[in-house]
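Note that one protein chain is taken out, while the other chains of the complex remain in position.
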Amino acid sequence: MVDNNSYMNLPKIHSITKKILVALLGAFLSIFLLLHASANLCILRQDGGAWYNAFCDFMGTNYIVKIFELVLLGALLLHIALSLWLAITNRLARPKGYHKPQRSKTHTGSKLQIWTGILLLAGLIAHFTDFYFVKLGLVDGNLNFYEQAHEKFQIPHIAICYLVFFVVVWFHMRHGFAAIFQTFGLYNYKYGKAIEIIGVIYATVVCLMFTAVVVGVYFGL
Amino acid sequence: MNFTLHIWRQECANAKGHFETYKIENISPDCSFLEMLDILNEQLITGSTPHSSLLTPHSPISHPVCFDNDCREGICGMCGLYINGRPHGNDDGITTCQLHMRKFKDGDDIWIEPWRAKAFPVIRDLVVDRSAFDKIIQAGGYISTTTGGVPDANTIPISKHAADMAMDAASCIGCGACVAACKNASAMLFVGAKVSHLALLPQGKIEAADRVKKMVSKMDELGFGSCTNTYACEAECPKLIKRQNISMLNRQWISALLGRDKK
Partner (left out) sequence: MKLDSKIPAGPLAEKWTNYKASQKLVNPANKRKLDIIVVGTGLAGASAAASLGAMGFNVDIFCIQDSPRRAHSIAAQGGINAAKNYQNDGDSVERLFRDTIKGGDYRAREANVYRLAEVSGAIIDQCVAQGVPFARDYGGLLDNRSFGGAQVSRTFYAKGQTGQQLLLGAYGALSREIARGTVKLHTRSEMMDLVVVDGRARGIIVRNLVTGDLERYAAHAVVLATGGYGNLYYLSTNAMNSNGSAAWICHRRGAAFANPCYVQIHPTCIPVHGDYQSKLTLMSESLRNDGRIWVPKKKEDAEAIRAGKLKPTEIPEENRDYYLERRYPAFGNLVPRDVASRAAKERCDAGYGVGTGYAVYLDFADAIQRLGKDVVEQKYGNLFQMYQKITDENPYETPMMIYPAIHYTMGGLWVDYELQTTIPGLFAAGEANFSDHGANRLGASALMQGLADGYFVLPYTMQNYLADQIYVGKISATSPEFDAAEEAVRQRINRLLEIGCVETRHGTSLQTVDHFHKALGKIMWEYCGMARNTESLTKAKQLVKELEDEFWKSVFIPGSANEFNPELEKACRLEDYFELAQLVIDDAMHREESCGGHFRTEHQTEDGETLRDDEHFMYVAAWEYHGHGQPETMEKEPLVYEHIKIANRNYK
């Protein structure tokens, strides 16, 4: 059949492909979060920040890491952009909504995903302002992240904000983890339940690691 | 039993539409939901609706409420109403015609809306145009055979397991509840059910890659949303078709993308 719009022959990205990309990037970011959380645990070492600052030094100076940083940033932005794109097309698929709110038994995580995502973005910007942008020199702050962390996390409202942030991360990851398998077509009758449980465990472990640092620093451990 | 019905009335595709309120009385709990609407229509036509003062003056009161229905035993897929926030109403694994009034409480307010989706425009009142589903199937939801010239039915054995799984997927009745329930008005469960039904069978494997590409392209083109793994479709499917079929669709899609390319 002849495509009438062949003159605007942009490469078409199908909805499922977009989903797969979002899932792929999500998986990548989830793994990064685990690394990030693990590295953070160094803060809890009673060594005046020796290990942690050494790690930050390495992250801040190694060129391979710098490239990786760009990749990571790109992945994050693409993850956000594709998700928003999907969210918008999904809204357009139902121009007129229902009067009665939906009462089907569903996975709430999914409905919240775009909102937790947006919350995360906001939280992330705040987090970047505290740390990453300081490193880039975009905002003023203490370049010694060990000290910076101690400064920030001991302010009660900031610590609480971070804890709330981690709860949001948990929700986003818990749904995201199982959804990744579903989107990759790996969710089946045999392992479906297991995947969901592992997803909860993964999200919980990562978030607990982050939480441990904030709580630990707050209580001066 | 007595009920207050709030029904979406829309004279034609381009009309604006609004909710209309009706009172209906003395309904037997054994009455099915559609039979209850039949009674309402009977009263609307003969002008004997109780509490007609509730009717707003601009409405064409004599015109009965239009709703699609046919077999009334849950297999044709023609009926489909969004009742109090759930496609096919407040029960699992049934179509609207299998919903009975005993599932409601006496005096309940019942909100009845048509399926809402860009791809399912309203024709009149509660009737929507679901020809988009036919178009998706026409895009490739079949095995290309012509009549005659096929091998004997037992030439290719098919494992009982695969046949049973294919049967479960194939039991889709095309009612559209999955689209109606989905917050994204996505047709992934419908497409997934057909793709897995055919991909599970050796006869259907031959065209599997081509099929999934064509059906998904058509689905996107017709304005359905994408899947965000909410699984409202699974919760509302009258034939209890599982989300695993969506997973299967994704898998088929990936292997079609990565698979051998055509010139």
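Order as written gives the chain letters A and B; numbering starts at 1 within each chain.
What we mean here is this: a contact is a pair of C-beta atoms (placed from the backbone, for glycine too) under 8 Å apart; a residue touches a chain by one contact, two chains touch by 3 or more.
Bear in mind the structure is a predicted one, so any value in this text is a computation, not a measurement.
Chemist: Using the contact definition given at the top, list the shown chains touched by the missing chain.
Modeler: By the stated touch criterion, the chain not on view contacts B.
Chemist: Using the touch definition up top, pick the residue from B:2, B:21 or B:144 that touches the left-out chain.
Modeler: Within the whole complex, the residue contacting the unshown chain is B:144.
Chemist: Among the options B:9, B:86 or B:100, which residue touches the chain absent from this view?
Modeler: Considering all chains, including the one not shown, the answer is B:100.
Chemist: Extract the touching residues of subunit B with respect to the undisplayed chain.
Modeler: So the residues of subunit B touching the missing chain come out as 11-12, 28-32, 34-36, 38-39, 41-42, 44-47, 60, 62-64, 66, 68-73, 75-78, 91, 94, 98, 100, 102, 123-124, 127, 129-131, 133-134, 137-148, 150-154, 157-160, 163-164, 166-167, 170-171, 173-174, 197-198, 201, 203-204.
Operating definition for what follows: only the chains that are shown with their structure count from here on.
Chemist: Quick one: subunit A and subunit B, Cα centre-to-centre, how many Å?
Modeler: Centres of subunit A and subunit B (C-alpha means) sit 36 Å apart.
Chemist: Can you name the residues of subunit A that touch subunit B in the complex?
Modeler: Spelled out, the residues of subunit A in touch with subunit B are 12, 14-20, 86, 89-107, 110-111, 113-114, 175, 178-179, 181-189, 192.
Chemist: Using the touch definition up top, name the residues of subunit B that touch subunit A in the complex.
Modeler: Residues in contact with subunit A: 6, 8, 19, 82, 84-87, 90, 111, 113, 116-119, 181, 183-186, 216-217, 219-220, 223-232, 235-236, 242-244, 246-254, 257.
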